[in-house]
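A protein chain is absent from this complex, but the other protein chains hold their places.
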Amino acid sequence: MWKWFHQLASPPHFYRIAPTFSLVLLLPGLALIAYGVYAGLFLAPMDYQQGDAFRIIYIHVPSAYLSLMAYMIMAVAGGIGLIWRMKLAHAVAASAAPLGAWFTFLALATGSIWGRPMWGTWWEWADPRMMSELILLFFYFGYMALRGAIDDTAKADKASAVLALVGVINVIIVHYSVTWWSSLHQGQTIMAKEGPAMDPGMLYPLLANIFGFTLLFGSLILRRTRTEVLFRERRTRWVKEMILAPEGQR
Amino acid sequence: MTAQLSAENLTLFRGDRCLFRGVGFALNSGELLILEGSNGSGKTSLMKAIVGMLDLEKGVVSWNGMPVAEQRQVFHGALVWTAHRVGLKADLTLVENLRFEAALRPQGSDDLETVLERLEISRLKPLPLRSLSAGQQRRVALARMLLADVPLWLMDEPFTNLDREGRALVMELVKEHLDKGGMCVMAAHQDVEIDAPVKKVVLQ
Partner (left out) sequence: MTNPERHMPSMTSGLLAVARRDLLLAWKRPGDVLNPLFFFAMVCTLFPLAVGPSAEQLTFSGPGVLWVAALLAMLISLNSLFISDFDDGSLEQLLISPQPLPLVGLGKTISHWLTSGLPLVLVSPIVAITYRMPGDVVLVLMLTLTLGTVSLSLLGSIGAALTVGLHRGTALLSLLILPLSMPVLIIGANTVSLAAGNETYSAGIWALAAYAVGTLSLAPYATAAALRISNE
């Protein structure tokens, strides 16, 4: 197990196997998303309260879920890189950040579009979930800004890992404090409707999309990490040999 | 009590650039180690790597046979490092600075007054450090070194900003320290003459 782990973590090996793994995740991911989107938009019954507007959850919920997931991956990878000095882990963290920020943005954008017919406004300050997502987006910005500000990659890796680990604790506290805050200001509870009470015809496409998005995300992470590894190892011998090798042997 | 500082196969990268590779040495009580090399050859980085401020790509620094990383506090309690920058507060007086330093690490029996007298800076006592010349500030850094009761001295270009008299004084102090069983690592780009066992690491 440990040996396998080590081998996987070696940059050349990872570079070689990543496309395969990426594809293995991508194909079922796309299939699930195709089903989820089609079933969600055309087959699922209309919500008796929200009409067709609710259908945006098929994008909104997976995005919101992945925005948190990406942050966790970023922090855990950073922690692994910091403690076991694994270079690949830092590359994973570096490539997870923009993806996470993007999903956070998607969650905010879809939430806002959804909010328009629901609350009659594009942005409802008192909604705790939207506020948590917004603060999460700020966390991502801070993380990427810190990375960008440090020239030395190794140093940027370690500093941003510390920030991500501190942030993980704080994201949780932010969530609770925002929930408490919105309860003081008569928060909206429209969004608290998902869950077991959902009609299976609505639920299955949503689950399919959540899994599909997760697989797609995994595939994208692998691809981005692969590029990141190539860039970081640009001065090493294996990269030079690979670039110089004749087509077909790479 | 004898002590030993040793290093094996030290390799350091800064970004993509390899500063040095496979550096090793063993330094015993009473010996002086000189790090030689032109500007930018990595003398300061090597010193920072020895004290554990920089992450080495490869290699181990050991103090008394045990890796420094496993006993950082013990090792740091056994050294004083006179770095390129003196590391003293410009707004505080000489005595305030040295009193602060004294709270950090073990102190010897030498009286502050005697040490300042020896370094010819006792008349500067009431002045804030910012009003001292660069050479005088160097001497205050030397005072920090003399007052501490530690076996290992690390000196990065100790002759910078010092006049001829000051340079001679540094060598005299180093000699005394070595005679008492201490050891010294010195980065220098000029020749150092001393009547003591000298080892060298040359960096390209």
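By written order: A and B. Residues from 1 in each chain.
Methods note: contacts are C-beta pairs under 8 Å (C-beta built on N, C-alpha and C of every residue); 3 or more make two chains touch, one makes a residue touch a chain.
What you see is a predicted model; the values in this text were computed from it and never measured.
Only one of B:17, B:85 or B:123 touches the chain withheld from this view, namely B:85. Within chain B, the residues in touch with the undisplayed chain are 1, 51-55, 73-74, 76-79, 81, 83-92, 96, 100-101, 103-108, 128, 149-151, 177, 180-182. Residues of chain A in touch with the missing chain: 82, 135, 138-139, 141-142, 145-146, 149-150, 152, 154-155, 158-159, 162-163, 165-167, 169-170, 173-174, 176-178, 180-181, 184.
Here, only the chains that are shown with their structure count from here on.
The residues of chain B lying in touch with chain A in their complex are 14-16, 55. Chain contact summary for the complex, chain A toward chain B: residues 151-154, 234-235.
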